[in-house]
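Only one protein chain is missing from this complex, and each of the others stays in its spot.
Letters A and B name the chains as they come in the text, with residue numbers starting at 1 for each one.
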Amino acid sequence: MTIYNQTVQLQGSARTDIHDLTPALAQAVAQSGVQAGSVLVFTPGSTAAVTTIEYESGVLKDLERLLERLAPARGDYEHNARWGDGNGYSHLRAALLGPSLTVPVAQGRPLLGAWQQVVVLDFDNRARGRQVHIQVQGE
Amino acid sequence: MTIYNQTVQLQGSARTDIHDLTPALAQAVAQSGVQAGSVLVFTPGSTAAVTTIEYESGVLKDLERLLERLAPARGDYEHNARWGDGNGYSHLRAALLGPSLTVPVAQGRPLLGAWQQVVVLDFDNRARGRQVHIQVQGE
Partner (left out) sequence: MTIYNQTVQLQGSARTDIHDLTPALAQAVAQSGVQAGSVLVFTPGSTAAVTTIEYESGVLKDLERLLERLAPARGDYEHNARWGDGNGYSHLRAALLGPSLTVPVAQGRPLLGAWQQVVVLDFDNRARGRQVHIQVQGE
């Protein structure tokens, strides 16, 4: 069995960034040589998350609006009162969406839908580097 | 190690459909011969999702109402303005719940709770066929 780890570096802009990780995922699977198995995407850190969506600017804007309704950037948070870093909303959005996603792999390719992209959402309010782990398991 | 792939075909009704995938999951695990490992459920496509819930009509109705509050079917979406297919809400609900779920397997059975079912939620507004991937890994 092969276990292949790769870490991708992303750059945040201090606003909500939605990065398309699909090309990196396909590349990691190809480089691993795995034909059958799965690929895990994981965001270390508590202000980012991973999910899938059609990477189309209209629906990405709609997702940002939904998250702004659920956990407004300028909301009133205990986290901010205690730590003063103003990113309480980032933590909540990240916890709601979750940090991990697993996609099955067959015939050397992730079994994503045609209009389905894997996205990393960076909610932090600081412009910072961000790591994402990709792990391919299989044979 | 065994890697066993199965694809289940579901039929959507154009309204939110919540399919109980638990029997298919148990069957895939049995057919794989895996005694210890895990089973991954993945919905390809950006208008469906997977989670667990008690498959009881009352709570399923409650979940639909919650999702309707979060992302109303007749809401105002950029995605709809650009593409005219009216399924912006479907994309948002799918991204929020996520497309993947992994259940541990021991003694040849998924370790689900007694009242916990694996469900696929098809949010699309078209009556269409829908694939779901089940992958069992283990020994």
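Remarks
Throughout what follows, contacts are C-beta pairs under 8 Å (C-beta built on N, C-alpha and C of every residue); 3 or more make two chains touch, one makes a residue touch a chain.
Please read all numbers here as calculations on a predicted model, not as lab measurements.
Across the entire complex, the residue among A:55, A:77 or A:123 in touch with the chain not shown is A:77. When the missing chain is restored to the complex, the residue among B:24, B:71 or B:101 that touches it is B:101. Residues 1, 36-38, 51-54, 56-59, 61-63, 66, 70, 96-98, 101-104, 106, 111-113, 115-117, 137-139 are the ones on chain B that touch the missing chain. On the side of chain A, touch with the chain left out of the figure occurs at residues 1, 3, 5, 40, 42, 44-46, 70-71, 77-83, 88, 91-92, 94-96, 98-100, 102, 133, 135, 137.
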